[in-house]
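Below is one structure, written out as structure tokens; comments come after it.
Here the complex is missing one protein chain, while the rest keep their positions.
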Amino acid sequence: MGEIAQLRSDGSLRHLLTLDGLPRPLLERLLERAAHWCRPLGAPAARGDALAGRTVAVMFAEPSTRTRVSFELAARRVGADVAIIEVQLSSRLKGESVLDTVATLEAMHVDAFVLRDADADVPDLVAAHVAPHVSVLSGGAGSRSHPTQGLLDAFTVLQRKGRIEGLRIAIVGDVRHSRVARSAWQAFAALGAGEIRLVAPPGLMPDAGEFAGCTRHGALEAGIEGCDAVMMLRIQKERMTAAAIPGEAAYFAEWGLTPERLRRAQPDALVMHPGPMNRGVEIASEVADGPQSVIRDQVRHGVAVRMAVLEAVLGAEGRR
Amino acid sequence: MGEIAQLRSDGSLRHLLTLDGLPRPLLERLLERAAHWCRPLGAPAARGDALAGRTVAVMFAEPSTRTRVSFELAARRVGADVAIIEVQLSSRLKGESVLDTVATLEAMHVDAFVLRDADADVPDLVAAHVAPHVSVLSGGAGSRSHPTQGLLDAFTVLQRKGRIEGLRIAIVGDVRHSRVARSAWQAFAALGAGEIRLVAPPGLMPDAGEFAGCTRHGALEAGIEGCDAVMMLRIQKERMTAAAIPGEAAYFAEWGLTPERLRRAQPDALVMHPGPMNRGVEIASEVADGPQSVIRDQVRHGVAVRMAVLEAVLGAEGRR
Partner (left out) sequence: MGEIAQLRSDGSLRHLLTLDGLPRPLLERLLERAAHWCRPLGAPAARGDALAGRTVAVMFAEPSTRTRVSFELAARRVGADVAIIEVQLSSRLKGESVLDTVATLEAMHVDAFVLRDADADVPDLVAAHVAPHVSVLSGGAGSRSHPTQGLLDAFTVLQRKGRIEGLRIAIVGDVRHSRVARSAWQAFAALGAGEIRLVAPPGLMPDAGEFAGCTRHGALEAGIEGCDAVMMLRIQKERMTAAAIPGEAAYFAEWGLTPERLRRAQPDALVMHPGPMNRGVEIASEVADGPQSVIRDQVRHGVAVRMAVLEAVLGAEGRR
């Protein structure tokens, strides 16, 4: 399933399932278009009509307000129609394979699917079966990938630091189970980051064969020392137990990002988090809401990045 | 409740609750307009703005992705606003009659209601109470009727065969409990089909008083012999038991449409299914995805037919 060609023969983006293997110029072009669509907080949203007449189906099998609404607004703001399909709500779907459901929607002239599923293979499986004119975007595939999140993370660093080239970036927490970590690593690495550090307790560190080129650290303070950006990950309670951490307080005591610990990073280090945050667990509220936090920018940038991606895969950019 | 007038005094369509009794020229006109809205797979969807400023409420008390999204996209593509009301989600509705809910939405200037309910009387009941300018469309009424499905089935045969007149069509499986079968029979009969065969195990054959003019067959092979179209129906597990069929494998062994059995029909016979399919139960995957299958066309045609129906009932066609 890793064999799906994401690019068309002319080199343009058709699907976005993973950032793995995408050419750097294509990533840079997407981030340039994201900058085109990006607006300051408080300004009116950017709008276009390049996708007028196109239909985007947003099919999430995992509940998510944040990512679902981000894709929904992004699609509408480039002019597309959106059909929201809450997969868990449709008992019909239970008796039908996801491929039959997708084929059905494709026959209704859906032009692009945004899919989120706990099963990491679902977006690839769908991409392998849709008609040539149809695009598939991953909105989060198991613990494997979340490519638009990786793009928005890179976009955020780029906007704030002016470059990714040569920067030192720490990814902290449950790296092992995190699709966010995998996609961010791929984006940062492709765009020339100087050092990418995985900072995690032993039970939450990925296997040695993964995350090629990253350095690994078993303690928060040393891990973020001198970093230009610190990306905190969401921790789930059940994962703490699996990692032999007795609970939220214990996790925070050892792995929570506090103002004191943050001082080990560069004085102007960015603090990032994909959300939703567990305040007082992986991050202290003072840090989440502090001057170095770019967490709300990440959300804002997410809409711009998704507008750029939809525009790219539906071929609208070239036709304008 | 069978007394609801579906036509206005000028002969135009006001409600679509059943195909039973609709004049053949009206059906033909709807299918002509569906052809106007129909586009090949892979082409951009057709669009119009004849219903700009109109509001369509889609109220489904039974979960359905397929039909709900089909109506939703159809309504938007003729320019209407759509409000989706998931009836089972609203606890308020439990304490309120469907008539009060509909009256409420009517007061919000909803112009048309699309209703699906396990209780076959609900769409008729609502149609009997709405204001004169409001239209009611059935999106599936118990086991009684599913008129837009019947229209899309007829449209599919017409597109592929060029005519319905004189054709031999088999409806196979759980005919007894199928609203799809009832509406398809009415459409095919009204449009001059030569022979309509009901092919079903004894427990799933409708009572003798129903389906006037159809022939009845108790075995699949003989039933589809020489047919121009074979319409397979979805079978539910609980219905197999009621029909004394021990399970899915047993059903498939006797009632599944396989490539071998399909050879009994005309060589160019169409294979139809309303979806969602139980692959390996009522239909083999090789047949569902084979060259004679028009199952995806049926879905595509569904949007076009619903655009035509919405345009007709909201009076937009005449005003253009």
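Which chain is which? They are A and B, in the order written, and residues in each are numbered from 1.
Methods note: contacts are C-beta pairs under 8 Å (C-beta built on N, C-alpha and C of every residue); 3 or more make two chains touch, one makes a residue touch a chain.
As the structure is a prediction and not an experimental result, all values here were calculated from the model.
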Residue among A:8, A:76 or A:160 touching the omitted chain: A:76
From B:104, B:215, B:236 or B:285, residue that would touch the chain that is not displayed: B:104
Which of A:21, A:166, A:218 or A:276 contacts the chain that the document leaves out: A:276
In chain B, positions touching the absent partner: 53-55, 57, 81, 83, 85, 89-93, 95-97, 100-101, 103-109, 131-133
Touching residues (missing chain, whole complex) on chain A: 39, 41-45, 47, 63-66, 69-70, 72-73, 76-77, 86, 275-279, 296-297, 299-300, 302-303
